[in-house]
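Yeah, one chain of the complex is gone here, protein chain that is, but the others are all in their spots.
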Amino acid sequence: MMQPGSLILSTMTRLLLPLQLLFSVFMLLRGHDLPGGGFIAGLVASAGFILYLFAFGVAATQALLRIDPREIAGAGLTLAVLSALPALLYGDPVFTAQWWHPSLPLIGEIKLSSPLLFDIGVYLTVIGSMLTIVISLAEAEE
Amino acid sequence: MLAAVLSGFCLAALVPWLQPRLGARAGWLFALLPAGLTAYFATFLPAVAAGETFRVSYPWVPGLDLELAFYLDGLALLFALLISGIGALVTLYASDYLAGDARQPRFYVLILAFMASMLGLVLSDNLIALFIFWELTSITSYLLIGYDHEAAFARRAALQGLVVTVGGGLALLAGFLLLGTVGGSYTLTELLQHGEAIRAHDYYLPLLLLVLAGAFTKSAQVPFHFWLPNAMAAPTPVSAYLHSATMVKAGVYLLARLHPALGGTEAWILLCSLFGGVTMLTGAYLAVRSTGIKWVLAYSTVMALGTLTMLAGIGTEKAMIAFGAFLLGHSLYKGALFLVAGALDHEAGTKDILEMGGLRRAMPITAVLAAVSALSLAGLPPLFGFIGKELMLGAVLNAPFLAPLLTAMAVATGALVVAAAGAVAVRPFFGPPARTPKTPHEAPWGMLAGPALLSALSLLFGLAPGLPGEGLISATAASLAGEPVHAHLALWHGLNLPLALSALAVAAGVLLYSQWGRVRGAMNRLEALDARGPEAGYERLMAATTRLAERLTRILQNGYLRSYITTTVLTLVGLVGYTLLTRYEGGFAGGLDVRFYEWVIAGLLVAAALFACSTRSRLGAVASVGVVGFAVALFFILFSAPDLSITQILVETLTVILLVLVLFKLPDFMSFSTPRQRLRDGAVAGLLGVLVTALLLIAVHYQFAEPISAYHLAKSVPLAHGHNVVNVIIVDYRALDTLGEIFVVALAAIGVYAMIKYPGGPGHRTDEDESAV
């Protein structure tokens, strides 16, 4: 089952993974207004990587990821905690949502907020945790 | 004043860092803090002597109306001075006594933390804060008794002291809560104003008994006296400080403090004076029976604590003045004697009086100091102990109840104490020379300073009794009385009955001491009674508790998961089901508006769940669990929860992947049960199912409060700029909650990782394994 090599699967995966990752980012960003959000987007992205794992094996997946999934989870948690802090700068209680509307040249005004940072933290934590679980199990079974 | 209390804790926290940097003389520097505190409290003397009191308060938990309030009056000041003053001497003393001991930093940490707790205890104006400090002193005392933690007897003694005092502390807490409820406030100064209302209340007697239980255990009153001599396992400076001068007096302090609120009733007078009197006599008797110098001193402390309890019980003006004088006198001479005992142990190498003799040549200064303090202990003029004892006899003679009995006990005690004083100070120094384990020599001056100062004060206050008498003692008595008291202390009151009784006691005591060996022999014949004494009772109680715990553990924690589940489920079904059947009169949700396709999904879910239970194939079970999950996802989407549905489908996919990865490395489904067991388990599971269904029908039927989500929906766009309210709740309204949850997810992942990466278990231990821990 963990034998990489099915031609259809590997070809499909090569095509699907970028799409899935793109889709997960889409789910993440639209989550505040439509179904989606960090948890769902994180699960979608994890599913993409797990598909890749089945197609190409553990080593290839680790090479693709470049960093250890535990570090992704750690970065996510750190980001989530940090997103609580901007409120302090404005004298609000911790975790009070802050909104910024910086305008960038060419792109125009963008919506940036501490809940969005928090949701990105959730997204990364979910990806990191799911991949840690599945990759270490797959590695043990190989 | 807050700084005065907290500084001890702060310094204690810094000790481990400071000690290595300051080296051997660290103790001298640490002693500066209590010395400075003594000076600080001394500045209050003139004002307090003039009848002023001080109160400061800081908000602590404003939501609970809890404040950190401190109150300084005569009683508190007397204690504060003793605590910080003797604290300074003991810290100084320990720098020589424990020189070279690797655990010395721990000693300083604990002694400073104890000092701060004790100061907090006597200065607190809030019952709850007082209680917290009270328990802190118990805990620091526990750690100090167990200082020599490698010795089994020290650990046992520490535990015994802790169990007795904390057990009493529990009663005290209940008493305080009652007192706070009855008196309408947890502020001491307010409670003291409402004494009459409290004493007239129905709950007066129970709350009095609870408070007394706390005070009596802490102050080692019979029958709880046994822990105090055992506490002598602590290093001698600790015994001098905690177990004679300060901590054990906390109970007595509490009696004195609450006297205006609770005292003066028949129950108070009888209980306190009887328990106190019996303790006094018992302590003196046991002191004469012992030959270990610290034990003699410990039992004479029990005697003093009994005396103080008795005086607090009698509660006449004379008794209150005697209380103050006796308290001060005892702390001075007992502190000195303990420090002398420590010096003997340190320089001569023994704690047994029978092994000592003729030490006055090798240790002349120690001998003089011991003699002075022992005279004060024996209650002989011109020392301050004499004045305290005369006042006590005068108070006992005029006690409102049981005066003849108490007087007889006091005289007998006086005689026994004279003999004990002889055993402590005459025999080791002036008795026939004996070979001690170490060649004796004079103690270093750091160890002499303490006893010298304390002995000098005993003598000074004896010669000039007005010095403490006019100010501090009067103010202390006023705290007990709740109104101004003027005490006139003098060495010579003329020829009167107390003096005659004193003379009688001294004569009897001298006689007893001259026959000490024979007296002890006679007493030892009664030792068999100990087997029925309170300490044996304590041992039996502890052993029985352990046995009960073992039996309960064997029954409850038997290692069978299904027995835990069965017990939990049956208890739940029994309690909730019984209540539902007998009490519930409301309705259940009705209205079976079900669409056709919903019936289909429901049927699918039930069929899959039942199939998972009955199949013998792992793959079948995994597949049917997947079907259950997807059916749930369909319900989510049908009933307006798209986010849930997506999440559920994704997680369900991952779950199946996970199960496939692991489950097939595990053995096949096995059937270990008989049909009978399966029937029984099925019944248990069925009962739970029925209960859950019933509860859910009720939960849907009622709505007790307006759901908070109305607010979430209304404010989601205007405040949180989000249209998907579920997501807004997750990342904004309840972000802190979500943060906790993603930590759980990450922890589970780390747990999985750790279990897979690090081999373990019997026979699998490797070096890598050790380093992983």
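Order of writing sets the chain letters: A and B. Residues in each chain are counted from 1.
In this text, contacts are C-beta pairs under 8 Å (C-beta built on N, C-alpha and C of every residue); 3 or more make two chains touch, one makes a residue touch a chain.
In the analysis below, contacts and distances are computed from a predicted model.
Per the UniProt record, the absent chain's protein name among "Na+/H+ antiporter subunit C", "Sulfur carrier protein ThiS", "Cationic peptide transport system substrate-binding protein" or "Cytochrome P450" is "Na+/H+ antiporter subunit C". Only one residue from B:463, B:690 or B:736 touches the chain missing from this view: B:690.
Residues of chain A that touch the chain left out of view are 33-35, 39, 43, 126, 129, 133, 137. Interface residues of chain B with the unshown chain, by the touch rule above, are 558-562, 565-566, 569, 588-594, 598-599, 602, 605-606, 609-610, 612-613, 618, 621-622, 625, 628-629, 632, 635-636, 638-644, 647-648, 651, 654-655, 658-659, 662-663, 665-673, 681-682, 684-686, 688-693, 696-697, 699-700, 707-709, 712-714, 716-718, 723-730, 734, 737-738, 741, 744-745, 747-749, 751-752, 755-756, 760-762, 764.
Note that only the chains that are shown with their structure count from here on.
Those residues of chain A that touch chain B in the complex are listed here as 1, 31-40, 43-44, 46-47, 50, 70, 73-74, 76-77, 80-81, 83-84, 94-95, 97, 99, 111, 113, 115-116, 118-119, 121-122, 125-126, 128-130, 132-134, 136-141.
Taken in their complex, chain B has these residues touching chain A: 642-643, 646-647, 650-651, 653-654, 657-658, 660-662, 665, 720-724, 726-728, 730-732, 735-736, 738-739, 742-743, 745-746, 748-750, 752-753, 756-757.
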